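Missing here: one protein chain of the complex. Every other protein chain is in place.
And now, chain A:
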Amino acid sequence: MTLLTEKRAPRAHDESRKIRGKVHLREHLMGWLFVGPFGIVFLAFLIAPLGYALYLSLFQKKLIGGTSFVLFDNYVKAFTDPSFLSGAWFVIRFSLVSIPLQIVIALAMALILDAVTTLFARFSRLMIFLPYAIPTVIGAVMWGFLYSKGFGPLTDIFGLFGATAPDFLSSDLIFYGLLNVVTWQWAGYYMIILYAALQGVDPSLYEAARMDGAGRWQVATRIKIPLIAPALILILVFSLIGTLQFFNEPQILRFLAAGTIGSDFTPNMYAYQQAFSLANFNYGSAISFALGGIVFICVYAFLFFTRKRRSFL
């Protein structure tokens, strides 16, 4: 087609190309103009700070001797630093336990709420979602008080059975204490995402399945779950990234249990301590990037192993 046109009317084509070129240019300009506001904000508030942090992480600042360029020394230090490694190990362990737990709870609740359509179900849906509407800081403070031995309810409840209440802020149980806070806060949110995905499934599929003799359980496991797999993977990625960057809850509970939750409890907290209380922005940036690397590897590995099931990214 192109060849033909060229042969027949080369001059006319040149003209139309010019015109088309002008239109193209104009459309290009308009496109850039529309992307512009977002682009500027994106560059100014995401790319530029990231670039600056990367730049900072290549230097080393000493109290004696000042700042010097050290290339990747900070990264070498981070990956041999027991504080960083133990923090990273903690968030990885925490992810391995908390994410499956939250997903199972969210999925179970979404399936139940999807199957039951009473007023009570709608009320429950709201109640289950409510913790997510509470800011994480407030949630952490609240749980901090609930865990309190002095005036929390646990002492009274366990006292009824003549037992001593577990101290969820002690170093032995802090893992479970935090697990509970995180699950309480996020399971409802994941439930809503899964519930919304379930609402998008064509009901005729259920009917067809029932005609083929599938029971409720079979409909759930054979039809519903496979169909919402993309949503499941989405929330898995969300929760993986969120948990590896664990910061708010332990940072707040630290005010109640500084001995249990050290300043290097999670990599993000360690980066915060280095940057803002020890004035070592360089090493803090390096830790942030090192953590970013770990998050990237974990998410990439996860997406690689689930590549057949996902329909996004």
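We adopt the following convention: a contact is a pair of C-beta atoms (placed from the backbone, for glycine too) under 8 Å apart; a residue touches a chain by one contact, two chains touch by 3 or more; residues count from 1.
The rule is short, and it goes like this: contacts and distances are computed from a predicted model.
Between the listed names "ATP synthase subunit b", "Helicase", "TonB-dependent receptor" or "ABC transporter substrate-binding protein", the UniProt record for the complex's undisplayed chain reads "ABC transporter substrate-binding protein". Listed residues A:A44, A:V116 or A:I297: the one in touch with the omitted chain is A:A44.
Within the entire complex, the positions of chain A that touch the omitted partner chain are 30, 33-34, 36-37, 40-41, 44, 62-65, 145, 148-151, 171-172, 255-260, 262-264, 273, 276-279, 281.
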